[in-house]
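Inspection log for the structure reproduced underneath, given as structure tokens.
Apart from one protein chain that is not included, each protein chain of the complex appears where it belongs.
Chain naming follows the written order as A and B, and within any one chain the residues start at number 1.
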Amino acid sequence: MLHLILFTGFGLVCVAGAVNLLVQRHPINSALSLVVVMGALAAEYLLLGAEFVAAVQVIVYAGAVMVLFVFVIMLLNAGEEERTQGSRVALLLGVPGLVVGSLLIAWVLIHRSGTEAVRVGALPGYPKAIAQLLFHDFLLPFEVTSILVLIAIMGAVVLAAKPSQVQQGKKEG
Amino acid sequence: MSIPIFIAASLIKIVITIVILLTAVAYSVWLERKVVGHIQNRWGPTRVGPFGLLQPLADGVKFLVKEDLTPPHVYKPLYIAAPMIAVTFALTSIAVVPIGNPVTIGSYAVPLQITDLNVGLLVILGVTSLGVYGVALSGWSSNSKYSLLGGLRASAQMVSYEIALGLSLIGVLIAAGSFSLREIVDAQGGHFWGIIPRWNIFHGQIIAFFIYLTAAYAETNRIPFDLPEAETELVAGYHTEYSAMKFAMFFMAEYANMITVACLATLLFLGGWHGPLFGPPILQALLPVFWFGVKVFVFMFIYIWVRGTLPRFRYDQLMAFGWKFLLPLAIANLVITAAVTVAW
Partner (left out) sequence: MIPLSYYLVLGGILFACGVAGFLIKRNIITIFMSIELMLNGVNLSFVAFAAHWHALSGQVFVFFVMVVAAAEAAVGLAIIIAVYRTRETLNVDQVNLLKL
């Protein structure tokens, strides 16, 4: 019973945050609703027993990636979104489409899949067990993702550098 | 324990912790003013009450009755929400900090901690990461150039030094084998060679301790890393446009962060509540809490001492120091700790 109350509570917060992201006109409000969604998702992960994943979700996703989004929104400071022709069409077709799509997904999942239940903390995700998997079975993907992050860092620095610096390099080189 | 008793015990613990934390915040302000005053060869507050001990009360009343001015050019929703965010996250991370051995009241063993999570250390790191939002949003929503610059500088600094902070703690984790703060302290019990306690600072993590100290000063925006709120540079940085209670909330958040960092340093490096135990059982139950308090006080005193003594870093020096010196040093510490642990 408590499980159902907690799940529904955090689930409603998730969905409210997602809908708020769509409804808000200023991107900073959308970014903050996304942070709320990620926090509520971390609580849902805790309900499933994945404690390490929940902590990493808060530290990495809500605490670093979204901070990056908020920085960019603050620096570019472009203001609220405008209503254009294209956006009105998208709204007229998109919102009913979204509702119909979600109801279809929900109906199919609830009626067709097996109704095995999942307990609170069904699969305890202890850091030790996850580390065993990460460094033994998934060692190659782990090393590849570290190279991926290095490439992403270099790419971001090059792409966001001021054009004058690049042209200076071309003039001298 | 059944659920209702657990909830009741948790509520009582929450109330006691919040009261103690807020009183500690108020009196750490008093301590700072007295200590910095004496370092600068003056008295500090002496008028309000004996030794100025009622000064925090006077300050609190002042903040409450001051006019709460909301400038017209701010972005109102975030302007009002940002100090609340800062204070909420500053007060949340104290929930996983244990202050003593479990105490037996009646027939229940009550751990002196609101919750003992398996991933307690990660929760504190996560809440620290979330605290950046309070600073960044307050700087931006104030719609003023000093605030924006101060907010951006402060948040960039906090995000950069979080990495060195987290990496310096991994050595401690390797030694203790768990993320739970209670187990990390329990792993520091006992002595080796009979006299020297097995605190992590004596047991090989001295460099990690200094990395943690430096990164903590940068995280809480204290001297020598307090350029984002330096008066001579940026008026008041990200809290320029705030007055009265909202400013008081930022103030409280900063000192609460300092106390949390001090508690964490005590737990991870200085052996938590371990100390000489003597006397009758009632005393033995309370002495660990006393030793914990003494160590936190020593750490806060070092914080204030450094504030009164050192000049501040320039911003580019600060960022270069964090990325080019502290981060490689933390990684080297981690590698050496891991190698020594495997080899031994």
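Definition applied: a contact is a pair of C-beta atoms (placed from the backbone, for glycine too) under 8 Å apart; a residue touches a chain by one contact, two chains touch by 3 or more.
Computed from a predicted structure; not experimentally measured.
Asks: Could you tell me which displayed chains border the chain that was left out of the figure?
Replies: When the entire complex is considered, the left-out chain reaches A.
Asks: Residues on chain A that touch the omitted chain in the whole complex?
Replies: Against the left-out chain, chain A lists 3-4, 7, 11, 14-15, 18-19, 21-22, 27, 30-31, 34, 37-38, 41, 44-45, 48-50, 52-53, 56-57, 60-61, 64-65, 68-69, 72-73, 75-76, 78, 81-82, 84, 86-87, 90-91, 94-95, 97-98, 101-102, 105-106, 109-110, 113-119, 122-123, 125, 129-130, 133-134, 137-138, 141, 145, 148-149, 151-153, 155-160, 163.
Heads up, the rule we're going with is that only the chains that are shown with their structure count from here on.
Asks: Which residues, counting only chain A, touch chain B once they are in their complex?
Replies: Going through chain A, the ones touching chain B are 28-29, 32, 35, 51-52, 54-56, 58-59, 62-64, 67, 70-71, 74-75, 126-127.
Asks: Going by the contact rule at the top, pick out the chain B residues touching chain A in the complex.
Replies: Counting only chain B, the residues touching chain A are 77-78, 117-119, 122-123, 125-130, 132-133, 136-137, 139-140, 148, 151-152, 155-156, 159, 179.
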